[in-house]
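Removed: one protein chain of the complex. Kept in place: all other protein chains.
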Amino acid sequence: MSITVKNLRVSFDTPHGAVEAVRGVSFTIGREKVGIVGESGSGKSLTARSILQLLPSRARMTADELSFDGIDILATRERAMRRIRGKRAGLILQDPKHSLNPVMTAGAQIAESWRAHRGGSRRAAMEAAENLLEQVQIREPGRVARAYPHELSGGMGQRVMIAMMLAPDPEFLIADEPTSALDATVQAEIMRLIDQIASERGMGLLLISHDLPLVSHFCDRVLVMYAGRVVEELRAGELGQARHGYTRGLLSCLPSLTHPTARLNVMQREASWLA
Amino acid sequence: MAGVMVDVQDLRVHFGSVEAVRGVSFEVARGSAFGLVGESGSGKSSVLRALAGLNSDWSGTMRVDGADLTPRRERAFFRRLQMVFQDPYASLHPRQTIDRILSEPLIVHGFDEIDRRIARALDEVSLPAGMRFRYPHQLSGGQRQRVAIARALISEPEVLLLDEPTSALDVSVQAEVLNLLADLREARGLTYLMVGHNLAVVTHLCQSLAVMVNGEIVETVSSDDLRAGRVQSPHTAALRDLSLDLAEAHGEPAGAEPTFGAGPGEIARRAL
Partner (left out) sequence: MTHAAPLQDAPEGRRAWLLSQTPQSRRQAAWGNAYRRWLQFRANTLAMIGLVTVLALILAALFAPLLATHDPSAINLENRLQPPSAANWLGTDDLGRDLYSRVLHGTQVTLGMVVAVVVLVAPIGLAVGVFAGFVGGWVDTLLMRVTDVFMAFPKLVLALAFVAALQPGITSAVIAIALTAWPPLARLARAETLTIRESDFINAVRLTGAGRLRIILRHVAPLCLPSMIVRVALDISGIILTAAGLGFLGMGAQPPMPEWGTMIASTSGFILSQWWVPTIPGVAILLASLAFNLLGDGLRDVLDPKQE
């Protein structure tokens, strides 16, 4: 299972002309955990969604190569994409309040995901749903299965999303800012859960985030994106040896508990980074 | 400066049928910054809302500059106390220009020289004058938060309530906004009450903080003590460990490099 991206470009039409949001991004992902870090507007989310052809309709995508386990994504039609999405590659989004159906119980949604890809009776699906809820470390799976999304906390909602995504047993997972809407403690718990699940099942993981320390803590490799380009690629433990000005800027502007400063370092953006 | 600016004693706040805050007490000295740290559901935002007068279902005592607060607030109260909200995408009226948004508090309080005050407010938060007649959706998250800060300060309050002001921002923007808040506090002698869940961010801006769990304060500690690990409650210790855990992942911050625009001020290094 490997994903290859070569020279990916995504652009949008605006009244002021075409704007390129992703400008020639290339990378490969195997059965490993890769993080893409960047600020809003860096193109990280669009890059991840391109892999599953989930771009907004106004977006135009080109690439020299974009393949999922040998399947050429660029040439794949929508119907074939549906066999990949969900079944082979799962997607977790940021805010469970927006990505869970508010009028279905959590258990029903997980069961639906199960049945869509694996078939089987409704009862079998509901049982599988509760089983999955246990796997995502929810202590009272029965109660949560019968609850509606608005009755669940942010962390629980995210666990439900993960369970839904796991139902078809995919090989690859894209997590788009899965913890940005959560508190610090819950963030860590959810990330540990994702990490554990990916390791146990031998899944590939693509983690999108703006939180560099969080990503480097849980990924093997980190790609840093700025203005639509990958400006640096690092192994997780090597952040201290980051060379590009943007990466170093990101690291240095964080407030630190142990090394307090009167003023935080502010990123000085160089025009050369846009080249 | 001596004197207690915000004094809260045994505050209980109800949010619907739930008791979100269950007997909370703390003091904020004039000109200082105090933090309230806790997870979602700990009640920290409810304390802020009760202080701001957005929630009138509370009991206990709340005093601002010695004066007791009642469930209904006078207009004069809002000249002394203002609030910056968490979500920059929701705290500005989507159909009003920045100019209109900033003029509203001035009009309500009957200020004069509105034009000049607006121009000055934008300047204080380092927003270019060209942004003045834009709509919120034409601004980035960081710019919107600056507008929110400008709006809060335009009526010249003495106390600023900050509800996770940087949670929704990128780290680079967060650094700028935190610096801005620190500068403003010093320049105007403001008193801050800040709510957050990120310990590093809260300790950066505040001299002392209280940790809230389930509607109660489990510990009140100074930032210095927290950094050094002199804490009593296991909750506080856990929060501190978590923060350190993540910080270790990227080793030491490259704060000593002069090429990154480090501003004036010392870089203090403390031994753990």
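Order of writing sets the labels: A and B. Residues in every chain begin at 1.
Everything below uses one rule, namely that contacts are C-beta pairs under 8 Å (C-beta built on N, C-alpha and C of every residue); 3 or more make two chains touch, one makes a residue touch a chain.
Keep in mind it's a predicted model, so treat the numbers as computed, not measured.
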{"item": "Residue, one of B:Ser32, B:Ser91, B:Ser223 or B:Ser243, that touches the chain absent here", "value": "B:Ser91"}
{"item": "Sites on chain A contacted by the missing partner chain, in the whole complex", "value": "15-16"}
{"item": "Positions on chain B contacted by the hidden chain, ascending", "value": "52-54, 73-79, 82-83, 85-87, 90-95, 97, 99-100, 104-105, 108-109, 115, 128, 130-131, 133-135, 137-138, 148, 151, 155"}
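Throughout what follows, only the chains that are shown with their structure count from here on.
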{"item": "CA centroid of chain A to CA centroid of chain B, Å", "value": "30"}
{"item": "Touching residues (chain side chain B, partner chain A) in the complex", "value": "39-41, 140-141, 170-176, 178-179, 182, 197-201, 203-204, 223, 226-227, 238-240, 242-247, 249-255, 257, 259-270, 272"}
{"item": "Residues on chain A engaged by chain B in the complex (per definition of touch)", "value": "39-41, 153-154, 182-186, 188, 210-214, 216-217, 236, 239-240, 248-268"}
